[in-house]
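Pasting a structure below so you can have a look.
Of the protein chains in this complex, one is absent; all others appear in place.
As written, the chains take the letters A and B, and residue 1 is the first residue of each chain.
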Amino acid sequence: MVGNRAARRIVVIVLMLAAALWVVPIVWMVSMALQPNDLLARTTSNVAWGLIPWPFTLDNLGFVLSSGLTPRWFLNSAIVALGMTSLVLVLSSMAGYAFARIPFPGRRLLYPLVLAGLVIPEQAIFIPLYTMFAEWGWHNGYFALIAPRLAVPIGVFLMTQFFRGIPDYIEEAATLDGAGRWTVFTRIMLPLSIPALSTLAILTFLYAWNDYLWPLVSASRPEMFTITLGLASLQTNFAQSEGLGRVMASGVLASLPVVLLFLLFQRQVVRGIAMGSGK
Amino acid sequence: MRRPHVLSILLALLLAAAPAFAQETTITLGRFFGACDTPGVSIADAVGEPCIIQAIVDAFDAADNGVRVETLPTDWGNYYDQIKASYAAGNAPSVHVMHSSAIPEFASLGALADLSEHLAAAGIDTSDWEATARDAVTYDGRVYGVPMDAHANLWHVNLELMAAAGLVDDDGAPILPSSPEEMLEHAAMVRDATGASYLAADFAEFPIGVRLVMALAWQQGAELFGDGVSNVNSPEAVRAVETIVALFDGGFADPRLNYADSQQAFLDGESAILVNGTWVVDFYGAQAANTNVALTDYYAADFPTLFDTPATWASNHLWAIPVTTQRDPEKFDAALELLAWINDQNLAWSRTGHLSVRTSVLESDAYAALPHRDEYAGTIEIARDVQPVVRYDAVQDVLNRELQAIWLTGKPIAQALADADAQVQDLLD
Partner (left out) sequence: MATKGRVLTETAAATSRVARRRFPWRDAAAGYLFVGPFLLAYVAFLVTPFVRGIWISLHDWNLLAVSINPDAKRFVGLDNYTRMLWGDGIVWSLDHQLVPRLAGVVIVALLAWWWRSGAINRSTALAGIGATLLLFGLLLGLHPGEEGRWGDRRFWPIVGNTLTFVALTVPSVTLLGLALALGLNRDDRASAALRTAFFLSQVLSVTVVTLIWQLTFSPRQGLIGHAFRTLGLEPVSWVTSIDLAMPAIVIATVWWSLGFAMILFLAGLQEIPAELYEAARLDGAGAWATIRSITLPALSRTMSLVIVLQLILHFQVFGQSHLITRGGPNDATQVLVRYIYQTGFRNSELGYASALAIVLFVFMLVFAMLQIRASREEG
């Protein structure tokens, strides 16, 4: 046992070193966001390879928050992520409920057809989607950024699986009391499915916040950029070097909501990933 | 008591009428150059491409002309992708910047408004344009844009390193090579005296290497492509590539530097020469004045003639108006007015280091007095643009890939150029 405990201690030390190595790039980004721009133009390794923000300044964060389009991008990301999340929740839970619990004619055919959509990735259809939305004049609008994700059947799959697991008698007791489908769904099924819904919500939110390819083609006007896309546009300006500190500050701010969300809802995120991959 | 009363009534009336005067037309403007990090500076105080263009546009926006300009600063990397996407999505900006090399593609598809009949009325005197610039915005005899500059490759020189190698003449100008062989001799002299590399450039990312090879081919009297024929695999092209590869083989240059790294190497005093465009002259001048930067003695030299004919790669930035803008006469007029204003500010834009495209500016004393301007006065004479090609972007990409294959992977020159030749020919067909 003593040998075991010593071995465990070595493992923990190795893991802690590895974890430190793992977060160093993030620390570095934060540290650069907190150093003056003109210093960074000269050197990025002022103190301890630049890992310690000295001299320290909040100017970059202040600049990014007060000027330029970053606040607008932030707002766009929030609108898109929240809009997408709520719509996905509504559509997926309704469809999932029907597939799991309403014996309507054709569902045995329809459900596999819907699941078949899982094999069509966004990357395979973004060009036709682009031309369709162009014809409809949707680009550079919020709905254009939200819509493609509404069709992805992963949410329907998750919700159907979840609703199938709810025992029959709960619903049927309510039906006996004369409750209609809609009442059963909103009053009984939805409250029961909060774990699944929160999982789906977090996964969708993270996806929306981090999506890059579709906003890149759909939003061609900077005032419609999401923060993820806006950050990319700052990066490709590197050659012009408009201030490393400011670019890094944008990166820090862009990450803040998702990191906070993750730290607050770590359990749901983790379960969501496990569930979302069909475990 | 009466007079102020009357005055205030008058004032109120004026204010009430103001919205009628302020019927503003809003136009959108698409450009690259990056965002200005010191917003709000005046034209006279602005430094660097992003801020000078922003100040010019801001001044127009603020002027009492009934036009509001909404700048859509777009990043460099995806600029043309996004401009095309905006055309396709039906919301192209009212006016946007582009390169002369992109004119054939856009104009041949009918994407751009034909400005030929409108420029004079807008107060733009095309006869003041320098001839090559006028050609650059002309496609099939029609004018599709207002040129803003000519930008060419220069040899940016660290005089301190060159002096240490004995490569500065009595006038304080650098001694640059006049043949490939001499270039290697100079390179060895610099290394022996200072340990620095001779020449740095972005050989690994943006197509600066392509432009170098094109210039060296032109200097031998050869075009790499044009008139629907690829001539990429010519003896002249081989010679041009060999000239550059000799630098790598001798250890006088590093092919793995990208744009940012090559620039940094030059500013850090690790390379005597940097091949880059006119757009950084004011920036490097400012860096040399900064005591924290290793580069102290900066000189902007014309691209030297290593073969027979002087030549350096050049292109033009120009402003164009999409046909879609023309459907709204008010916006079209406002856009033309903005172009006329930009055309008037040619001297301010030239402060970046770019060459002016207006004869009146080129001949002015103020222009000649710009920093370092006398050092590369010859560039306007030797500047050459590529032959008009509809799919120029793709052609340039092919050349950049195959050249990188040569100096980064050791692909045999003959094979790389043969491969490039076939692909370029496909794109020209």
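Definition applied: a residue touches a chain if its C-beta (ideal position, glycine included) is under 8 Å from a C-beta of that chain, and two chains touch if they have at least 3 such contacts.
Computed from a prediction, not measured in an experiment: that's the story for all the values here.
From the set B:Gly40, B:Gly90, B:Gly166 or B:Gly251, the residue in touch with the chain omitted from the display is B:Gly90, counting the whole complex.
Although one chain is not drawn, the whole complex shows that of A:Leu65, A:Ala78 or A:Leu91 it is A:Leu91 that touches it. On the side of subunit B, touch with the chain left out of the figure occurs at residues 77, 80-81, 84-85, 87-90, 105-106, 109-111, 204-205, 254, 256-258, 260-261, 264-265, 268, 323, 391, 393-394, 401-402, 404-405, 408-409, 419, 422-423.
Subunit A residues in contact with the hidden partner, per the touch definition given at the top, are 4, 7, 11-12, 14-16, 18-20, 22-26, 28-29, 44-45, 49-50, 90-92, 94-95, 97-99, 102-107, 110, 114, 117-121, 123-132, 134, 147-148, 150-153, 156, 167-169, 172-173, 175-176, 181, 185, 206, 209-210, 212-213, 216-217, 227-229, 231-232, 235-236, 238, 244, 247-248, 251, 254-255, 258-259, 261-263, 266, 269-270, 273-274, 277-279.
Everything that follows uses one rule, which is that only the chains that are shown with their structure count from here on.
One inter-chain figure worth recording: subunit A and subunit B are separated by 39 Å, centre to centre, where each centre is the mean of the chain's CA atoms.
Only residues 37, 42, 67-68, 130-131, 133-134, 137, 139-140, 216-217, 220-223, 232-243, 246 of subunit A touch subunit B when the two sit together in their complex. Note for the complex: subunit B touches subunit A at residues 28, 33-35, 37, 39, 49-50, 72-78, 82-83, 85-86, 88-91, 206, 259-260, 292-293.
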